[in-house]
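What follows is a single structure, written as structure tokens, with notes after it.
One protein chain omitted, others in place.
Then we have chain A:
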Amino acid sequence: MKHIRNFSIIAHIDHGKSTLADRMIQKCKLISDREFKDQLLDNMDIERERGITIKSQTICLPYQARDGQTYDLNLVDTPGHVDFSYEVSRALTSCEGALLLIDAAQGVEAQTLANLYLAMENDLEIIPVINKIDLPSAEPEKVALQIEEDLGLDGSLIQYCSAKTGKGVEDILEAIVKHLPPPEGDPDKELQALIFDAHYDAFRGTIISVRIINGTIKAGDVIRFMSNGTEYRVEEVGLFKFRREAEKKLSAGQIGYILAGVKTVRDTRPGDTITLRDRPCAKALPGFKEVQQVVFSSLYPISTDDYEDLAAALEKLQLNDAALSFQKDSSAALGFGFRCGFLGLLHLEVVQERLEREFDVSLILTVPSVKYNFYLSDGTKIEVDNPAHFPDPAKIQRVEEPFIRATILIPERYMGAVMTLCMERRGENTSYHYPMPGRIEFTCELPLAEVIYDFYDRLKSITQGYGSFDYEMLDYRLSDLVKLDILVNGEIVDALSQLVHRNNSRARGLHACEMLKEEIPRQMFKIAIQAAIGGNIIARTNVSALRKDVTAKCYGGDISRKRKLLEKQKEGKKRMKTVGNVDIPQTAFLAVLRSEQK
């Protein structure tokens, strides 16, 4: 156990976490350079494009230290986005230490802080690392001062590196060995293994990532998941080298994997404790929570023929994404689809992109919603996350909506803009303090519904990219909620309905009408677009009728091209949804989701 170090890297997006991990893998000669793929750990396209790690991966690095001894350095990778803070906390619980990676040019950001606090709560030893010291705009001394004075960390531990060039990486590995404590725990006690992640493998079933806190586990053992009592026989245990490598056993302190024929990742919940059936532990490890979906949207295939494909794709996705929930939904306008729950807006976007890219299903999404509590006059309470289930307004006594506490870290000069944005979004109880000179940590209680509607984009835009944002769920508070319907030629397009606060309803209605007007192509008749609450029209616009659409010239040399143009037009029409007699393109449904201000 003395030769094990378990750590993770806390970093803001783009501060170079994946690059640093890659350099460590190279330094430890885990794989040949030929096998080396850049940004090895981020192996999904979307992750690589956005520079975000969504699914964390773990790797065991054999490192020969300057003291001549070989250490197993277990790097537990963590997702770097606010939607996934629970996953981050589970990953951190499995470590004794963390590298706090900070960009020498950017300095400390809100998410880094949030994760740093998480690490501190878990009593992790922190080694600050200043990255990108080779950048011309780098200010390592200033960042070092921030770390020391503002974050109160030990300045003598600060490591300087350029993950890009590999400079300083060995010193980091050395510091990990020297300054991070080895794990504690008793291999002879009852088994307590903390699940911090799970992946699905088509051949082996779920690959469960665990930190063994106490006890020992080996193939043939019968394990029990403490959250639900299900039991499985262990087929294999091992370590995450570049590939999985089977071991005879895993003991207290180690990080590795368990294969036990678990069919879906849903059965393995991050934070859950695994123990042995025949010698169970007395108590589960603390901190386990069921995942909570907070954003809901319905997904429909553009072509109704693709419904089965979408269902299959969602099932496949869920194998690896236990946080995604879905159930059948149907819409008069869009046919059959799925109501899906997500951890947040980014999670929604990631799922959408993966479905379209990896599974080749073109989608229409409905306006994302949060979950509201409706108290009805008959004394019952119902939860509603879908405009289709909006109760009869006459029977609604009151409605509550979820609030969050947002933490926004910004350079001082954006204070006014951020304050205004929060007020526009019905923010309450704002307060701020200076965690470090020149930077403001602004906190505000906001309705979650206001945050999932383009809040993050707006924040980025008003702070020119400098604002960073984190949030935690607070409670439910009284709201004045209405259902906004969109009518096209007098027919409600159910997929465009949304639940909005009364004060926002007119602006949202106008916005939806304008967006639809831009996106719905002219057709052979005039199209009226209206926004309504109950029976009251609150906004309206028109798409004028198509008067003429005819190719003037078509002779021998043109025939092929004109035919192809018509075929394209036909394809385009196939991708539209017909409501009443109006053809509505996918872009129109998506446009309604788009932000009002560019």
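Definition applied: contacts are C-beta pairs under 8 Å (C-beta built on N, C-alpha and C of every residue); 3 or more make two chains touch, one makes a residue touch a chain; residues count from 1.
Heads up, the rule we're going with is that contacts and distances are computed from a predicted model.
Chemist: Tell me the UniProt protein name of the chain this structure doesn't show, selecting from "Electron transfer flavoprotein subunit beta", "Heme chaperone HemW", "Cell division ATP-binding protein FtsE" or "CoA transferase subunit A".
Modeler: Matching "Electron transfer flavoprotein subunit beta", "Heme chaperone HemW", "Cell division ATP-binding protein FtsE" or "CoA transferase subunit A" to the record, the invisible chain is "Heme chaperone HemW".
Chemist: One chain is left out of this view; which of A:A312, A:M473, A:I537 or A:C554 touches it in the full complex?
Modeler: If we include the chain that is not displayed, A:C554 is the one touching it.
Chemist: From the list A:A246, A:L478 or A:L546, pick the residue that touches the absent chain.
Modeler: Once the missing chain is taken into account, the touching residue is A:L546.
Chemist: Name, in rising order, the residues on chain A that touch the hidden chain in the full complex.
Modeler: 523-524, 546-557, 559-560, 562-563, 565-567, 569-570, 573
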